[in-house]
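Left out: one protein chain. Kept in place: all the others.
For reference, chains read A, B and C in written order, and residue numbers begin at 1 within each chain.
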Amino acid sequence: MNTILFEILGAIATILLAFTVGMFYGGARRKIIARIQNRVGPPVYQNFIDVIKLYSKETSIHHGAMQHMGPVFAITASVTSLMFVPVLNGGGWFWFDNLSFSGDLIFLVYMMVFGSLGMALGAGQTGNPNSAIGVTRGLSQMVGYEIPFVMSMVALMTQFHTTSITGMMEIQAQSGTWMMFSNPFAFITAVLAMLGMFHYSPFDIVHAPAEVASGPVSEFGGKYLGLMMSSGSIFAFVKLTLFVNVFMGGASNLIELVVKTFALYMIPVLYGVTSPRYRTEQAITYFWKWPLFFGVISLLWAAF
Amino acid sequence: MYNDKNAQTIVEYIQNFTRKNSLFMLAYGTGCGAIELPATLTSRYDAERLGVRGAATPRQADLLLITGYLSTKTLKRVIRVYEQMQDPKYVIGFGSCTINGGMYWDSYNTIKLLDKYIPVDVYINGCMPRPESVIAGFKELQSLIAAGKADGAAKYKENLEWYRENQKKVLKNWPLVEYNW
Amino acid sequence: METSLIKEELLAQQLQNAFENIVTEAVRKDTVFAYASKEQVSSILLYAKEKLGYKSLAHMSCIDWLESDEFELVYIIWSPETKLNLFVKTRIDRQNPEMENMDMIWRQLNTYQREIREMFGVEFPGFVGEKEFILEDWEDAPPMRRDFDTLEYVNDTFFEREGREDKQDVRERIAKRSGEEIPDFAKKYSRE
Partner (left out) sequence: MREKSTTLYLGPQHPGITGNMMVKLQLEGDTIVKATTHVGYLHRAFEKLIERRNWMQTTTILCRFCVPEPDPPEAAFALAVEQIEGREVPERGKYLRSLVLELARLQSFMLWYAGQSGSTGLYTVGQWSVGDRNYVLDLFEELTGGRIYHMYIWPGGVRRDIPEGFEDKVLRTMDYIEKRIDDYDRMMFDSAIFQKRAQGVGIITKEKAMEWGVVGAPLRGCGIGHDVRKDNPYDAYDKLDFEMGIFEGGDVWARARVRQFEIRQTISMIRQLIQNLPSGDYLNKMPNPMKWTIPAGSAYGKVESVRGEFGFHVVSDGSDKPRRVHARGPAYVHGVSLLEDVLIGQNLADVSFIMNSLGVCPPEIER
């Protein structure tokens, strides 16, 4: 009985951790961008203020049931994927042994798409043409980056004969080499796909302000937007932690985790500050050129 | 302090604190004052450090800036936009034209008194108001919010009929619904 | 001054030779006026465009001469070769204003004609273009006509800020109302 209670407490603590870290990363991103742009920028905790304010707003938008479900889907997907990503080496954090099982990398790859799909359903119902266009764009772009991403994951799975994330972390711990060195091409592919996953410039075509207002979330305000922001920050933590786990040997304590994920996070952020935005078809072409090429090489590398 | 009727509860205090420090400003340049907004948001003045940032759609915005004169054609859109915004919402009238018509006091196509049509929390005067005055306006709005006095939206709901009457006087041929959610 | 108007005089002469009942005038440097009747305008414009190289339409304008009950339409065209501005002016009846549609000669005339139709009520038969251009739900007289009184319309339609009815200096009143001391610079402008 006690263990289940602890598990639940641990799960909540994990969600809080992911939320906090993700929010601070968002704040740090805004601060860094501001510094690059010669500005002072908002405080690092600005995103917390934004989210609390959004939750405290009255929300009286109604476009149908799916519109209310959209943000819920998004946050469910983020939290569920979080439950399957080992936070620290050995799988657990704060009494919480995550739900890792031997097939969870495949499950995660699926789960990470689920949020966007739910969001697409919700945004589709709002009837705002900006949302509709944003959703089509988002799905097209997902097709773009999912293929190289899945290829790099498959390369890892074939190379190390395991589909479990904890299994991969153990292999890295035993051999002493990170997978970003044992299969560099898979790492390059995954990082390039990650640029698309984060929806930062040059791949921010989903919510490009100058084109489709804010895309799928055009009709979402107040609490919904707050849910979306929370879901986004949890999801950012999930993605970064997954990448650190499979490519950079995981982390044995929280400080190591934060350092590694933050270093990884800087790639899309810094690339984003200095790049204009692609058009939709250009973005897909981009993903189907070099990332796909590296993906094939990584597969060959893994096979031979 | 506990006996003070005007004292805020801790929840209200937190709400007002976050509201004042996170103002999503709707990206709608209704008039020429919009030219000073880029300057306000960029390096020398940097309004983002006060928590002011742009929002793309009215659903996400808290703050509507009426940047200058408002032609009747725009007024119709402004009302729609304002009613689509979610509570709590604030309006800043920007420039002399919103206060008394400014230099367009005898123009047939611009309204002269913004607060007859939508509630205004803070006015910034000047033509053009400098970025410093814009920031001063933001600060003023923040102090109003912190004191819980920026209740333009509530006023609008209370006096909806009065506002509607004024709006209908200027806007012809518009099937006005009771309230645009 | 007169000696430097050689190009301008030449253009005026050319037009005078080509068309009968028109009056041309080399006004000043770079500027030639041609006064023509309503029917002649399109042929003058076409002639200037095709034969004389006045390829670019700079402007089209309408002026309300309420006193003589006429509208004056002005087409200003410009030549990349001679760099002269040719003003082709015509006067049309104000009561039943109609002008030939010429947006096939210069496509941008489309915009000008839409504006003039809306602002002055000049009709261009055969002209396709949305009726509403700048105004919306306008029921009054076309606003740019001189007999439309904008101040009267404003007084009827809009509210005025209290204290501004007579357009007086209100600084003192505002200062008194808020209990402030009137600054010296304001006292200077005081009317009391």
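To be clear about the criterion, contacts are C-beta pairs under 8 Å (C-beta built on N, C-alpha and C of every residue); 3 or more make two chains touch, one makes a residue touch a chain.
Values in this document were obtained by computation on a predicted structure and should not be read as measured data.
K.L.:
So which shown chains sit in contact with the chain we cannot see?
P.N.:
A, B, C
K.L.:
Touching the absent chain in the whole complex: find that residue among A:Ile36, A:Val143 or A:Val259.
P.N.:
A:Ile36
K.L.:
Which residue numbers on chain B touch the omitted chain?
P.N.:
For chain B, the residues touching the absent chain are 26-32, 34-36, 38-39, 42-44, 54, 56-58, 69, 71, 73-74, 77, 81, 103-104, 106-110, 127-128, 130.
K.L.:
At which residues does chain C meet the chain that is not included here?
P.N.:
27-28, 30-31, 55-59, 61-64, 74, 76, 80, 83, 85, 87, 106-108, 110-111, 130, 132-136, 143-144, 146, 148, 150-151
K.L.:
Under the stated touch rule, tell me which residues of chain A contact the chain that is not displayed.
P.N.:
Contact residues on chain A toward the absent chain are 33, 36-39, 129-130, 132-133, 136-137, 201-202, 204-205, 208-213, 273-280, 282.
Rule of thumb we're sticking to: only the chains that are shown with their structure count from here on.
K.L.:
Select the chain whose centre, defined as the mean of its C-alpha atoms, is least distant from the mean of all protein C-alpha atoms.
P.N.:
B
K.L.:
If every chain is reduced to the average of its C-alpha atoms, which one ends up farthest from chain C?
P.N.:
Of all chains, A has its centre farthest from that of chain C.
K.L.:
Name the residues of chain A that each touch 2 or more other chains.
P.N.:
Residues of chain A touching two or more partner chains: there are none.
K.L.:
Mark out which residues of chain C touch at least two other chains, giving numbers and ranges.
P.N.:
none
K.L.:
Under the stated contact criterion, what part of chain A meets chain B in this complex?
P.N.:
Result: residues 30, 34, 37-43, 46, 49-50, 52-53, 56-62, 130, 207, 209, 213-214, 217-222, 225 of chain A touch chain B.
K.L.:
Residues of chain B touching chain C in their complex?
P.N.:
Per the stated touch rule, the residues are 72-73, 76, 99-101, 105-109, 111-113, 116, 166, 169-174.
K.L.:
Mind listing the chain C positions that touch chain B in their complex?
P.N.:
So the residues of chain C touching chain B come out as 135-137, 139-140, 143, 148, 150-151, 153-154, 157-161, 164.
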